[in-house]
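Let's look at chain A:
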Amino acid sequence: MIDLSIDITMRQGEFVLTVRDRASVEVLGVLGPSGSGKTSLLESIAGIRTPDEGEIRIGDRVLFSSAGNINLPARDRRIGYVPQDALLFPNMNVRANINFGRHAEGDFESLVKILDLQDLLERRVTNLSGGEKQRVAIARALMTRPSILLLDEPLAGVDRERRDVILPYILRIRKELHVPLIYVTHDEAELRSIADRVLRLGPSR
Partner candidate 1 sequence: MSAETWAIARFTVLMALLATTLVLPPAIAIGWLLARKTFPGKTLLETVVSLPLVLPPVATGLLLLWLFGRRSPVGQALDAIGIEVIFTWKAVVLSMMVISFPLVARSVRAGIEQVDRRYEHIASTLGAGSFRILRTITLPLASRGIAAGAVLGFSRALGEFGATIMVAGAIPGRTRTLAVGIYTLVETGREDAAWSLLLVSALLAFGAIYVSNRLVAEGRP
Partner candidate 2 sequence: MALAFITPVAAQPPGLVVSVATSVYDALDEIAGLYRATTGVTVALNAGGSNTLARQIVEGAKAGLFISADEIQMDAVEKAGRIVPGTRTRLLTNELAVVVPQSTRDFTLAHLFDGRIARLAMGEPGAVPAGVYGRKWLEREGAWRRVESKVIPFPTVRAVLSAVEAGRVDAGIVYRTDATTSAVRVIAIMTRKDHPYLDIAYPAAVIVGPSEKDARRFLEFLKGPAARAVFDRRGFGRPDER
């Protein structure tokens, strides 16, 4: 369950993103066309981007508060982030990537099983397919036992036909690991089967 409270404003040139939401859900979907600031939102929650003003809270934990001068660094937020192109570390193999996290105390065997990574463990990451990279990135994030997992367009790098293959993995994570998810996409259909609630971002905001 996420008890996420967001009230932020971000300005970048002409672009202004304002998000105000409060959700207590297991899977929060974030829907919006490209350019609407979905990635910026995730980066703010993860702590790798700082909003211009506002507040981000998870439960009682204040991650960011411009009024209170609080900005918890990313490494202390325990938030897992799976970016749009996976961003696996090219100088390590799959196994090393998964085990990179500081508090890599997750159940390695079970994650590998859930995400079907047994045959990939010794591979270099540069030759993996889009879908394989996504699954490794998910495992890497989950190994640190995050309180939330952020997924940025997880199916974007995957072929149309294979999407139905990846989605079940994500559902399995939700079901077997009970990790709350924030799932960002431009495709409403993806959210239908997975999101408890949908936050819409758009130009009208």
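A word on the picks: all candidates are chains of the complex that A comes from, given by their letters.
Here is the rule we go by: a residue touches a chain if its C-beta (ideal position, glycine included) is under 8 Å from a C-beta of that chain, and two chains touch if they have at least 3 such contacts; residues count from 1.
Bear in mind the structure is a predicted one, so any value in this text is a computation, not a measurement.
Can you pick out the candidate among 1 or 2 that touches chain A in this complex?
1
Would you mind writing out the residues of chain A in touch with candidate 1 in their complex?
The touching residues are 43, 46-48, 73-81, 83, 87, 89-91, 100-103, 140-141, 144.
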